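Every protein chain of the complex appears in place save one, which is left out.
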Amino acid sequence: MNEKVNITINGVPLRVDENKTILDAAEELNIKIPTLCYHKDLCVAGNCRVCVVEQVGTNKLPAACATPVHDGMEIMTNSLKVRNARKHIIELLLAEHNAECTKCYKNGNCELQELAAEYKIINQEFMNLVADHGCTIDDFSPSIMKDDSRCIRCQRCVRTCAELQGVNALTVAYKGSEMKISTFFEKPISDVVCTNCGQCVNHCPTGALIEKNYIEEVWEAISDPEKHVVVQTAPAVRVGLGEELGFEVGERVTGKMVAALKRLGFDAVLDTDFTADLTILEEGTELLHRLKEALVDKNPDVKLPMATSCSPGWIKYIEHMYPEYLPNLSSCKSPQQMFGALVKTYYAKERKIKPENIISVSIMPCTAKKFEANRPEMHDSGYRDVDYVLTTRELAIMIKQAGIEFMKLPDEHYDRLMGESTGAGVIFGATGGVMEAALRTAYEIVTGREVPFENLNITAVRGEDGLREAKIKIENPVKEWAFLDGVELKCAVAHGLINAREVMELVKSGKSDYHFIEVMACPGGCLGGGGQPIPTDPEIRKRRMEAIYAEDMGMPIRKSHENPEVKQIYQSFLGQPYSEKSHELLHTKYLPRERY
Amino acid sequence: MNSTQTLIKDLARQYGRDRRNLLPIIQGVVEQENYISEFAMIEIAKELNMPASDVFGTASFYSFLEHRKMGFYVIRVCKTIACAMKGTNQIMHAIEDMLKVKIGETTPDGKFTVLQTNCLGWCHKAPAMLINDEVFTDLSPERVREILGEYMRKNR
Partner (left out) sequence: MSVTTYQLKRVDLIFKNENDWKQILSKTLKRKKEDIINSLISSELKGRGGAGFPTGMKWKLTSEAKEETKYVICNADEGEPGTFKDREILTQVPHKVLTAMAICAYVTGASEGYIYLRGEYKFLQKSLYNAIGEFERYCEEIGFHFRIAIFMGSGAYICGEETALMESMEGRRGEPRNKPPFPTDSGYLGKPTVVNNVETLVHTYTIFKYGAKKFRDLGVQYSRGTKLFSISGDTPIPGIYELELGMTLSDFVEEFGDGDTKAVQVGGASGFLVPRKRFAETQIGFQGKLTGVSLPTGGSMMLFNSSRSMFNVLNNYLDFFEEESCGQCTPCRVGCQQLLKGIHAVKRGDKPAVYLNKLLKLSENMQYTAKCGLGQSVGNSFASIVENFREEMIF
């Protein structure tokens, strides 16, 4: 039971829990106090000082985000003293910030710009410090760009990388006027342990950390008559894109997105969900093979638990941090890369287009996907499997550039051949989704029956907890899988790399006996990906998650193995799941990287 | 295992492998090698099971934990108010003139690095400087030349 205290904010009395901060208390009264370094996903830093308020009777102006309330406190959030101080702080931030907003990628979506506009900082009297700092731009990474001249040193990115992801690619270095956000020894992001997850980009209030964008390259491809430009859209994009284009958070815009992509001029609009379903068949089969080899054949080279391999941030994380567990990773490529490999083989053949004339574009909620597409491993079609990866945000920019009134678009359907999807493919976008989809299929392969959950909803693997566990007991399997009779399949689901570490430490210590683990690099899974609309916070991710599961419930087919186009591709092209052809195109291997 | 690795293992054994032992370990390396190299930082990170970036971020906060290669003797001349009033610039000029290097530089033989530093706490005997951990006060250009002369004759 928390003690309650009585305070007033701007003269309004309030009774509030004593462990609350002034900022939280003000929120209860719907009084907005501006913030910059504060973020709901992160611990309190209290270093930007934008949220200072006046505490009557004291001389200092405490930071609302970092100061707990106490009984009898009288707070003024907009007194003259507060306004003057706050204006000075914003001016100071602008003085060390490259405020050439028109030349900034985040122009129009920048918290500092918003604050400056709100406080009408029109005369910048303080002296500009940007030139004094010798700022550098790091654009070596295919995913993320870091421009120190736009940085306001709020340290959100550093806290994100440490607290949400446990990666610590970013750190604060030096002190005083030289203090800056840095990597180890100020190396390029591409040379350190960065997983390219893009959470720093999602949490950066300014344009200091942004995705590397490939918008112009895609426009150029679209306008090239020689090129057949194919686009695939990841499951989580459809529950995020609307936020950038006037819809409420959690609105599903699948049909409008397809319509928009067609109007942008893509020659074929296809769905990553299709290869998500394909992934389930490949990965589910792989899991069953591994179980057989490990449990029946006692093959010591077969590693359990098997871990999912859809999330490129997770892949790079395990390469750096747990390279000895690379054999535990499913050999399946991510849906994006399966799609890429098939577009320039299967699709090209079926559509009778020369693969060299195909430009394959993907729309992803993710910045790590840009890195993934750039991997040397990803050329199994004989070409670069995926040419350009755009984030949800970049797609929104293109839609705006094209003058499309997104909200008024009709709903349209994906093109055929690789555009069909199931509810199982859709839920890949949420943490636990791959696990649930895999279980829906694998259980049915093994037992011939549907998973024993109401409406196929395996709620145990869903939710927001960082690490979740589930068990499923296999009873009366079909003959081929008889050895699994009575086996309790143990699964774990983790999202956010800090939780990935937890699960890996459990595995490492031998304390767990999981068979199958799903890891998504980003909080909430792909729906909270580093390429999704900004801002993000737990509430926003929750609403996107609800949208994903609603989309699943609304799909006529909800099991991957029932996807007719998946059946078709096995029939006409791949043969069996886990076949030689599959291995050639849909599976891969990763190599260890340095941890330091 | 090279000498840096051995040194770091010894230091970690001596102080412990918690984060709170980070500074004593870095200090131990700096004491031996006069700076903390990229290699040493990585070794410390491994030894303490912590991110290398945080070793760098922490070390770079402290002005006595240089991560650029330093000379065998690091000269730190105080530039804060009392010393400045008593002619720290003249001291600097004398040193630069004698060693033929500028502030921040190391002599080509790797013997001396010349730095400026903030208040050393010898304001009543200004100007003051440190050579490694040794303090010199009441400096004058002549006195500095004498001191440096001795150091130049010294073997490492």
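Labels for the chains are A and B, by order of writing; each one numbers its residues from 1.
In the analysis below, a residue touches a chain if its C-beta (ideal position, glycine included) is under 8 Å from a C-beta of that chain, and two chains touch if they have at least 3 such contacts.
Everything numeric here is computed off the predicted structure, so don't read it as measured data.
When the missing chain is restored to the complex, the residue among A:I22, A:L42 or A:L93 that touches it is A:L93.
Contact with the chain not shown here comes from a single listed residue; of A:N2, A:N30 or A:N59, that residue is A:N59.
Contact with the omitted chain, checked across A:D71, A:E100, A:E118 or A:D132, is made by A:D132.
Residues of chain B that touch the chain left out of the display are 18-24, 26-27, 30, 57-58, 61-65, 79-82, 84-85, 117-126, 130, 133-135. With the whole complex as reference, residues 44-50, 52, 59-61, 63, 66-68, 81, 84-85, 88-89, 92-93, 95-96, 125-127, 129, 132, 152-153, 155, 172, 174-179 of chain A touch the missing chain.
By definition in this document, only the chains that are shown with their structure count from here on.
Averaged C-alpha coordinates put the centre of chain A at 44 Å from the centre of chain B. In the complex of the two chains, the chain A residues touching chain B come out as 162, 167-175, 182-185, 192-193, 595-596.
Those residues of chain B whose C-beta lies close enough to touch chain A in the complex are 38, 41-42, 45-46, 51-57, 60-61, 67.
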